[in-house]
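Here is chain A:
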Amino acid sequence: MTADQKPCPPGDYQVVVVGSGPGGLQTSYYLRHLGIRNALISADPAPGGMFRRFPFFQRLLSWTKPYAPVPRSDRFYEWFDWNSLLAEEPQNRSLMPDLMPGDSSFPSRPEMEQNLAAFAEKTGLEVRYDCTWESTRRDGEQFVLGTSDGEYRCQAVVFAVGVAQPFKPDSPGFADVPHYVDTRPAETYAGKRLFIVGKENSGFELATGLLQWAQRIVLASPRPPKLSVNTHSLLGVRARYIQPFEDQILGGGVFILNASIPRIERSADGYRVHCVRSEGGSELTVDVDEVISATGFTSPLRDLTDLGVSVFGRSKLPSMTNFWESATVPGIYFAGTIGQGVAGMKKYGLPANSGAVQGSRYNARTMVYELARTKFGVTRERPVVKPDQLVDVLLHEATRSPELWNQKSYLARAFTLDAGEGIRDEGIVPLAHFVDEEGAPAVAITVETDDTGDIHPAVYVREQGRPAVETLLTSQPLHDFRTADNRLQLVSLLRGVTAGTAR
Partner candidate 1 sequence: MALSQDELVDTLAGLSLFADLSRPQLEQVAHKMAEESYPVGQRILRQGFTGTGFYVILDGEVAVRIDGTDVAHLGKGDFFGEMSILLGEPPVADIVTLRQLDVLHLGGPELEAFLRDHPPVMYRMLKTMALRLRNTSQVRS
Partner candidate 2 sequence: MPLSDDEKAAVLARLPLFAGVSSDSLTRLTAVAGEQDFAAGYYIVRQGQVGTGLYVLLEGRVRVIRGSDELAVLVPGDFFGELAVIDQRPRGASVEAIEATRCLALASWDLLDLLEHDPQLSLNLIRGLVARIRDQGEHPHH
């Protein structure tokens, strides 16, 4: 296809979306759904984002259950399918399970890549591939993106460029050492002595995949490994990847070191890695054939910081509002895994799933609705709810809403309570925005996990001119929160607030 036959040619658009991974695809889909003219451009030759390459060896960490407690047509099936993108049309939803042969509830990388490609194709999304974003500037009210195919002008830009840019420490020797992204096919490590720097999921994923190939594997980083089975959350090395940990316990050829790596030297047949043990500070030298630096990623934000986008933290993620808009440059938005930079309530230190598809897909949709409203005046329907239905609707949401389950204590379902307008369904909102901003009298419900692991609904009531008040409801062993007890609590909680909305 010649340059001028590719879709989304350079020119003027309302929004430009950069990136064709899950974040970019989901964003462009909903922009189109709301009638907003957008160009989706990608440096890649095909859709899939990071899933075109990673993970290398193992299955994904996100499930899609072929057999689930609810049918696939049910909205709540999204809680059992963390990999399909969201769509309004039934035939475009839940595409992942049909691409899995049924021997696992976790897709392989190729299956996930296929899932995303199928979404782009079936929804007829127009994507301009092989178009690299190169520069960004402002021109009055517009943004101008310089790309390898020419200039794009728009009122808002969404960057869904992922957090997949290799990061290596600048300690001596690391420049010569391959990063995780450069990992070769497994067979090429046959019989080798391997040293992996990094003990998070990427390090363990490599170790798991190379376990039967490498002669010996050393995994090293200053801190001890954190395992998700110990944190009782998705934080830490996931169960799928802890085989090397067991191997180490049994003494089969895996060694897990808590050490910093001040220096790596080339040697005749490979590398000499200098380690300083975290406990006691003694030095240790390890001679190996191969080193892989699984030391993390940053986001390729190019010249955005020059434009004024502020970044923070180790990964240099952009500082964002609760709607994933740059905190310092309005009009620049972020989608996909970058959204993990919006911490939300983070009660008890547990983040939501914004770094993964199951969370970021909802964030993208919520962001698009807000972008459409604030930049282009596109308003949503706000269906009326009868006062005597509100309690049932709230408890039903807590029990069966995939948004609330996938993004616990991060997204909420909100209802405004205005005497004149009655009770209106505001849809899904970021919870931190609901509780931190002042606004019309409203109630929001979410699902939360506390520090004992108990999962229960939480209700936030906002009255005029007063900060939101939190009430925790009670859990239920089968997670059906529509109990008499919860009903009673809600009724009494809402009595005063909804009194004025009775019609």
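How these were chosen: all candidates are chains of the complex that A comes from, given by their letters.
Criterion: a residue touches a chain if its C-beta (ideal position, glycine included) is under 8 Å from a C-beta of that chain, and two chains touch if they have at least 3 such contacts; residues count from 1.
Quick caveat, the model's predicted, so the values are computed rather than measured.
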Candidate number, among 1 or 2, whose chain touches chain A in this complex: 1
Contacting residues of chain A [partner candidate 1, same complex]: 169, 171, 222-224, 258, 260, 278-281, 310, 312-314, 319-320, 327, 341, 343, 345-349, 432, 435-436, 450-452, 458, 467, 469-470, 472
